[in-house]
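For this view, one protein chain was removed and the others were kept in their places.
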Amino acid sequence: MKAKEVLGDDPEIVLADKRYDLVSNILATSLVKGAKKWTITDMLDKVFIHKFLGIPVFIALFWAMFRFAYDASAPFMEIIGFFFESLAEASAGIPNEVLASLIGDGIFGGLGFILTFIPPIFFLFFGIAILEDSGYLARAAFIMDRIMFKLGLHGRSFIPMLLGFGCNIPAMMATRSIEGEKDRLITLLVNPFISCGARLPVYILIAGAFFGSMATTAIWSMYFLGIVVAILLALLLRKTLLKGEPAPFIMELPLYKAPTFYGSVIHMWERGVQFLKKAGTYLLAGAIMLWFLSTFPWGAEVELSYTGQIGQALAPLFAPLGFDWRIVASLVFALLAKEIAVEALGIIYAVEGETAIAGALVASYNPVIGFTLMAFTLLYIPCVATIGTMKKESGSWKWTIFQLVLTLVVAYVVGLVITGIGTALGYA
Amino acid sequence: MMEIPLAMLPVGAKGKITRIRGGRGLVRRLSDMGFTHDAEVTVVCSHSSPNPGHGGPLVVEVKDSRIAFGRGIAVKIMVQEVDN
Partner (left out) sequence: MVYTVALIGNPNVGKSVIFNNLVPGARQHVGNWPGKTVEKKEGKCVHKGTELKIVDLPGTYSLTARAVDELVSRNYIVEEKPDVVVHIIDASNIERNLYFTFLLLELEANVVVALNMFDVAKEKGYTIDVKQLSKQLGVPVVPTVATANEGLDKLKDEIVYAAQKKGLVKVKPVITYGQKIEDVIDSIVDIIKDGMLAQKYPPRWLAIKLLENDKDVLEKIKGSRHHRELMEVIS
């Protein structure tokens, strides 16, 4: 006897229906539903997913979340910074000069500075976890889907993009919940354009040095720029290399429930740990490598150290952007972890402390170059840890290398545009 | 009683699923989420617009849970409207 005769063209559906029939039968004897009650979920959803009211709620909640992340983390950043500075000073007492330098400047100095940016990342993840556990995040993805669909993206891409503001690594890992292969790939490719927590120290330094009272605006503009570039590139990819319809968007909206502190901490920890493990190793290796390449040949002037040599070799390529060998050298180091750019600049200018570095920058460059550098840092090749994650999540060297080239090209082009406009406006 | 696409049901209306027009993958996926034959669906929220195609996503209640999906799918789920 043939299966088709008995089950027809859609055997899966026939069998599925029968299973559901059985479920109904069982529930008929074991479940009694009371009168339908008007729940909190019903009430909240009346507003939260409302066509118009939903949007200001969305903006307000996310604004609050970002503010919380950065405000709450500020005291912790101070503590970590202080802790490592003290350690760095203490290690000056180590008898062996090279060792003292390695431990004091290389490890404690470099690493300490980088680690101060862990609190904002963790607090951001905590904020996201609260929104997620409460059930609101699903509504946010729903609201975003309408817009994202027009951009060739999937409503599900919203959450990985959001996580990118903390760190691109857990963000890229979160794309696993996206169903369509192409949708997932596009989200992976443009994710690095979202400004992660590591780039913030670089913005703070440069904006603080050049833009005075406008510094905050300059920094916000980087976040905005990242989002715009990610959107434009997603659209472009969707229209060219990764053509096709986005996969169907189906998502369950769970009941709203009060998030528990413990539960949210676990979620925060899961994502934060992904950042720590992946990025942490590179950060440490990066700090040591930076120290090594700039301190050797021992006793030489910075220009003649390995760092200087690398910078000077590549500098001509970046002349149109106004970048000299010093900036190029620090950008090379920032490949290890973008925060390192600040530290690198300090070593290259042979000064210590942010104010001093800022002073050196202002003395050597004009505001246009400063702004270009911020944009370049935002957009160019992602840090090594992110590249590694891209390879893992996409499973393909081809797309990973494509992303490297894409980010570099986009950064360069945008850099040129900024330089052009800035010079034309007379700020050079 | 006529069958109409779920996308055309107004907010608050109930419908009974008659069939789902779509590829096997979609039908099975929807079925896993609770959209089976004769299942009752209530429209909770609709961002539909007069434009055909993806006007806006919908939220419906089916088998005790709330599911959101794009209009592209909503036009493929055929229902018979049920009086409240």
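Order of writing sets the chain letters: A and B. Residues in each chain are counted from 1.
Keep this in mind: a contact is a pair of C-beta atoms (placed from the backbone, for glycine too) under 8 Å apart; a residue touches a chain by one contact, two chains touch by 3 or more.
Because the structure is predicted, anything quoted here is derived from the model rather than measured.
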| item | value |
| --- | --- |
| Identified contact with the non-displayed chain, of A:34, A:93 or A:426 | A:34 |
| Footprint left on chain B by the chain that the document does not show | 25, 28-29, 32-34, 63-65 |
| Residues belonging to chain A that touch the chain removed from view | 1-4, 6-7, 11-12, 14-16, 18-20, 22-24, 26-27, 29-37, 39, 173, 176, 179, 252, 254-255, 257, 260, 263, 266, 269-270, 392-393, 395 |
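Convention: only the chains that are shown with their structure count from here on.
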| item | value |
| --- | --- |
| Whole-Å gap between the CA centroids of chain A and chain B | 36 |
| For the chain A and chain B complex, residues of the former touching the latter | 10, 12-13, 16-17, 20, 41, 45, 49-51, 138, 142, 145-146, 149, 155, 248-255 |
| Contact footprint of chain A on chain B as seen in their complex | 24, 26-33, 36-37, 39, 44-45, 47, 54, 56-57, 59, 65-70, 72-73 |
